[in-house]
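Only a part of the assembly is drawn; its chains keep their places, and the rest are absent.
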C-alpha cells in the first residue's frame, strides 16, 4: 500500500525532507511509525516516542490507532504553535 | 459574506474585515475581535523576526471545522479567521479572529473559543530569530489548559 508522508517544522528540518512516499504493509499509523523509526538513526531520533510528536491522517488530527488506506496522507509534526 | 478562513502572507485591515463580516446584517449587535501581534521578546530573549510555517490544506480544513464547532456551540451570526504565514517582524499582526452575534456574551465566548482552539489544533509552527540564533517556539502548557476549559483535548497522539 502506498502512503504519502509529510513532515513539518522541527521534524522536517531534522529529517532534511518535507515528504516521502512509502510502500508499506502497515495497517495503522502506529505500525507505519514503527517502520519509519527503523529506517535510519535520524528517523529514530526525529520521530521518537519520547518526544511530543503529533500526527494527522488525511489532514485531520489523529492518534496512532488511526487506520491507513491506499494513497492516504500521514503527517508527523511537533505540537502546533500558531496564533 | 467573505470566506470564513484565509491563510495569507499579506497583512489585513481589522476595520475592513469587521465591516465585511457584519455587512448589512441588522441582527448583529456585538462584534468581538482578537488580533495577535508579534512581541519583541519571548522566553526572556530578544526576537528579531518570526517565520510562520503551516500545513497547506489541513490548516484551512482544521479552521473550518473549528468555526463549525463555534457556530453549533454558541449563538453567533458569523465568524472570520485570518492567519498570516511567512516572515513577520515585531509589531506585525499575525492572526485575526472576529465573531458577530446579537448579544455580547456569545461573541466574546466564541472568539476566545476559536483562539484557544486555533492555538492548540491548527497546524502552524513559529520559528523565531534571537541573538542566539533561530529556534522553534515551544508549545505552551497554558494553551492546553485554556483548551481544556471547553471540554476538549489539546492534542492527540
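Order of writing sets the labels: A and B. Residues in every chain begin at 1.
One rule holds for everything that comes next: a residue touches a chain if its C-beta (ideal position, glycine included) is under 8 Å from a C-beta of that chain, and two chains touch if they have at least 3 such contacts.
Being a predicted model, the structure only gives us computed values, none of them experimental.
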Whole-complex copy counts in displayed-label notation are A x2, B x2
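One rule holds for everything that comes next: only the chains that are shown with their structure count from here on.
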How many angstrom between the C-alpha centroids of chain B and chain A? 26
In the complex of these two chains, what residues of chain A are touching chain B? 6, 8-10, 52-56, 59-64, 75, 77-83
Chain A-facing residues of chain B, complex: 36, 52-55, 57-58, 61-62, 83, 94-95, 115, 118-127, 136-140, 155-157
